[in-house]
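A single protein chain has been removed from this complex, and every other one stays in its place.
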Amino acid sequence: MTRFLLNRLGQAIIVFLMVSAMVFGALRILPEDPIYSIVGEDSEGYTPEQVAKIKADYGLDKPLPVQYFDWLSAFVVGDWGNSFQNGLPVTRMINRKLPFTIQLALGALVIGVVFGISTGVVAALKRNTKWDAIATSSAMVALALPEFWLALVLILVFSVYLDLLPVFGSALIWQDPLFAIQSSILPWLALGIGGAATLMRQSRSSMLETMGEDFIRTARSKGVPERVVIIKHALRNSLLPVVTILGLRIGRIIGGAIIIEVMFAIPGIGQMSVTALTKADYPVIMAVTMISAMAIIVANLVTDLAYSYIDPRIRYA
Amino acid sequence: MTQTTHQQEKLDVASDTVLDVRNLSTQFRTQAGVIKAVDNVSFNVKEGEVLAIVGESGCGKSVSALSVMRLVPTPPGEITDGQVLFGGQDLLQLRNEEMREVRGGQIGMIFQEPMTSLNPVMTIGAQIAESLMIHKGMSKEAALDRAEELLISVGVSDARLKMDDYPHQMSGGQRQRVMIAIAMSCEPKLLIADEATTALDVTVQAQILELLINVTQESRTALIIITHNLGIVARYANRVNVMYAGKLRESGSAIDVYKKSAHPYTVGLLGSVPNLMASTEGKLDSIEGEIPDLSNLPSGCAFEPRCTFAQDRCRTEDPSLQAVGAEHIAACWEAEKVQGSK
Partner (left out) sequence: MTELSTAEEAMTPRASRFNMPEWLIGLLRHKLSVFGLVIIFLSVFVALSASVISPYDPLQQDYDNLLNPPSFGHPLGTDYVGRDVTSRLIYGTQISLTVGLLSVIIAALIGVPLGVLAAFYGGWIDAAIMRFIDAKMAIPGLMLSMLLLLTLGGSIMTVSFALGFGLSSAQSRLIRSQALSVKEREYFQAARAMGVSNFKLMFIHMLPNSIQPVIVQASLGVGFAILGEAGLSFLGLGVTPPTPTWGNMLSLAFDNLRSAPHLMYPPGIAIVLVVISFSFVGDGLRDVLDPRLRGKI
């Protein structure tokens, strides 16, 4: 078990290094010269010498591998550099914006898990009834919905026609709970329904498979009440593939959060990354990518741990 | 089961009869048509008695047992007719909640696949204790203590340690011992073992069978052993029922069925037909031909296509069960000839 963990941790570190090197390299071939975001649009007023001086200040004149190791050694000790656009420390920008993204992503995840698993289980238990048909076909449609179109529909219905919920503006839940929830409902739904649909399909098929297993028959032959058969015996055994999907879902949610943040004007790191990308703001892009990558890597690690928690066959392997 | 038959007639069942199955029929609706998996089958089993139900896979023996427990997957399965009298009531008329108390509480069941019949994510101890908590209302601690005693009684060594193990950490034989502990935990009046030894090694098979006999004889629990292997149960069974294509074909004391077989199928199961591959173990492949398509049975005797005794009459008329000896019945037009051929 410890060996397994150390092994996975080692892999995670390798993956982290590869991601950082890949993104670092890719940024250097961006057509946009970072000098423009450093000095602003009126770079005409600078002489080549001045430009060279500025580049040297930012370490942009060094060979690429040297730049990478400079960045990496600073990054691991928490010095994430200053934004090219406004000179602010990247860590401070992240501190301010990350909570919004976390609030968005967690809400979407909760919606996905709660709606997805519950409807999936109910659909499996009521297989071939109209409830199953409704749940299954809604999930099919939801999977084909682009998040932003769903967001448009939600905005149109709940904000424009019914005028129930605000479109713009956002708050953090521990600062202004009421407004935070009001303003987050639509983004949570827009981002969460895709996950709910995926999880619904997975938990339905996995539940159906488990309910046909021999040990379910054994439980019934013991006189276990059906409710307990479902919750205690079937659900836990059905969760393994569901957890896999959930782990993969984190990446989708982070990606989807970018569009949702732009649409709902949520000041999170997704929105920040769009601006940073168009301005070739290397330190910000690196920071955002690294945070996303870490979130995904950690999610994968947690998935592995959850596996072994759920399934003793893996734990003792 | 419809409510119209709910009026319970006087159930005159001999006092020591534990289970009395009368005219049981169970069907499966499939795309290929309706399959009569169990067709008008009657049998009973008395206190302390060992009944073997024998036949090839697909003959309806397992579905009979599942019907008694009302565990036939519905849909596609459905118990269409009959009575299952147990403890003075017809199990088929019970409400689901009442039936649930019978299962595990008064009838225990063991299944074929020890690999898959235990919940892979629950400890052995918890799985045994579960029955006790449900039917005996025990606290978790008391149930776990009792579960450990039960594990010892079914011959699991290091019972205390094994309590916290998961099924995958045990051998097939040990798992089947655990299944026996679960099934016997609430001191049932009847234990049904559905191919309980089939998936095990030959040496382990004998041990598990001995254990089954021992634990049930001790408490005078009636035991139904369902198997395709007539050879292995002949020694232990008081009575033997032979099923083929959903119907009971022969029934009698083990000695009669073994020594005075009245149905060619029984003869085939015993592997003693001279012109066939002789096998004292009664292996499946000792009978030529295949099990008929249950959704499209021939009009006469279902065994006719494989039968060496078949006559013209067998192709058109399905024989009913007739007495061929004292407490010995068989469904064959040529029963006398079959018995004479031994």
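Letters A and B mark the chains as written, and numbering starts fresh at 1 in each.
Throughout what follows, contacts are C-beta pairs under 8 Å (C-beta built on N, C-alpha and C of every residue); 3 or more make two chains touch, one makes a residue touch a chain.
Bear in mind that the values here come from a model prediction, so they are computed numbers and not experimental data.
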Contacts of the unshown chain among the visible ones are A
Can you tell me which of A:88, A:153 or A:228 touches the chain that was removed from the display? A:153
Looking at A:190, A:258, A:287 or A:310, which makes contact with the chain not pictured? A:258
Residues from chain A at the interface with the omitted partner, ascending: 11, 14-16, 18-19, 22-23, 26-27, 29-32, 140-141, 143-149, 152-153, 155-156, 160, 202, 205-206, 209, 241, 251-252, 254-256, 258-259, 262-263, 273-274, 277-278, 285, 288-289, 292-293, 296-297, 300
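Assume only the chains that are shown with their structure count from here on.
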Would you mind pulling out the distance in Å between where the CA atoms of chain A average out and where those of chain B do? 54
Would you tell me which residues of chain B are touching chain A in their complex? 69, 71, 96, 100-105, 108-109, 111, 113, 116-122, 130-131, 134-135, 166, 168-169, 179, 182-183
Interfacial residue positions of chain A with respect to chain B in the complex: 213-215, 217-226, 233, 236-237, 310-313, 316
